[in-house]
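One structure follows; several queries about it will come next.
Heads up, one of the protein chains got dropped from this complex, but the rest are sitting where they should.
Chain IDs A, B and C follow the sequence of writing; residue 1 opens each chain.
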Amino acid sequence: MASSSPENYSDIKTPERCYVDFCLVPVGTASASVANEVAAVQKLLRASGIKHTMHSAGTTVEGTWDQVFTIIGKAHSLVHSSGVVRIQTSMRVGTRTDKTQTAEDKVKRVEDILGSSS
Amino acid sequence: MASSSPENYSDIKTPERCYVDFCLVPVGTASASVANEVAAVQKLLRASGIKHTMHSAGTTVEGTWDQVFTIIGKAHSLVHSSGVVRIQTSMRVGTRTDKTQTAEDKVKRVEDILGSSS
Amino acid sequence: MASSSPENYSDIKTPERCYVDFCLVPVGTASASVANEVAAVQKLLRASGIKHTMHSAGTTVEGTWDQVFTIIGKAHSLVHSSGVVRIQTSMRVGTRTDKTQTAEDKVKRVEDILGSSS
Partner (left out) sequence: MASSSPENYSDIKTPERCYVDFCLVPVGTASASVANEVAAVQKLLRASGIKHTMHSAGTTVEGTWDQVFTIIGKAHSLVHSSGVVRIQTSMRVGTRTDKTQTAEDKVKRVEDILGSSS
């Protein structure tokens, strides 16, 4: 990676495509339930038009790097605006340059292997 | 938490119930595809009888703390046994003592809020 | 959270301050070592001037939401530009509105509690 000299760092762009699976946890709320906050974030995602899928342990969002992290940043601000003073989010972020693979493609790939081996 | 003196640490048990959402990544394989390793882990989970659900960014497992982490540890060993020398896994782990809530319950709770507000 | 109607989602800004602890894993490289990639990312962080601290399991970055995620996005692109076709990163992200607390403050807070109780 010798060619990455400091001079050209400013030319680096963020990835054109990524997926982020995130789980947002409000901290310091009196209630142990987080369903209201999760629902508010789902509404934000729907309104944004970004591709997203909720599962029991998080939500997967797909788009450009900047789109995805801007909408999750807005999700933090939205939940803060409802009175939650602290938020902790865990994320899994994936990028690849060899091919375009959607969330559905990934699951199907594994299911095909499982189907053919049984 | 003043009552937790060192003397009685040995009496503490691991939680009777937890969920773990995990994403296992083989490192140092020549291929960028991880589908074979994910499929092998799915077979292990099926054979174990533990409750689990795969999604595009990971797999959620539910059971006692010891059951869940033993099976994920075996998953690491299984993938190592196929020749992968390094594995990196990210996990989200949840425990609660106020109620028993399954993965399906959590999703339904959010969908109910979304449904009633639209 | 009744006041968050779709109409004003566009007004929501990303947080002014956050910390992100991230661990970037190159996938599909022939080598199990990730030290070269981690070092390249450290150089990028240094050149950027953003506050960051490396530890054995990741690197913690502090700044505005947009600064932090832009630099981590650039880190993905930098590692891709060296020939790595797939990257998987896990992140912990924290925001709070009740006070400004640096990474050092957080550690000191815990050490003070530990010191006063022993």
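The rule is simple: a residue touches a chain if its C-beta (ideal position, glycine included) is under 8 Å from a C-beta of that chain, and two chains touch if they have at least 3 such contacts.
Keep in mind it's a predicted model, so treat the numbers as computed, not measured.
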Touching partners, among the displayed chains, of the absent chain: A, B, C
Contact footprint on subunit C, counting only the chain that is left out: 19, 21, 23, 32-33, 35-36, 38-39, 42-43, 53-58, 60, 90, 92, 94, 96, 98, 103-104, 106-107, 109-110, 113-114, 117
Footprint left on subunit A by the chain that the document does not show: 23, 25-34, 85-86, 88, 90
For subunit B, the residues touching the chain missing from this view: 1, 4, 6, 9, 12-15, 18, 28, 36-37, 40, 43-44, 47-48, 65-66, 69-70, 73-74, 76-82, 85-98
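Simple rule for what comes next: only the chains that are shown with their structure count from here on.
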Cα-superposition angle relating the copies subunit C and subunit B, to nearest 5°: 180
Centre-of-Cα separation between subunit C and subunit A, whole angstrom: 14
Whole-Å gap separating subunit B and subunit C, where each centre is the average of the chain's CA atoms: 24
Inter-chain centre distance, subunit A versus subunit B - centres from mean C-alpha coordinates, in Å: 19
For subunit A, residues that touch 2 or more chains besides their own: 36, 43, 90, 92, 94, 96, 98
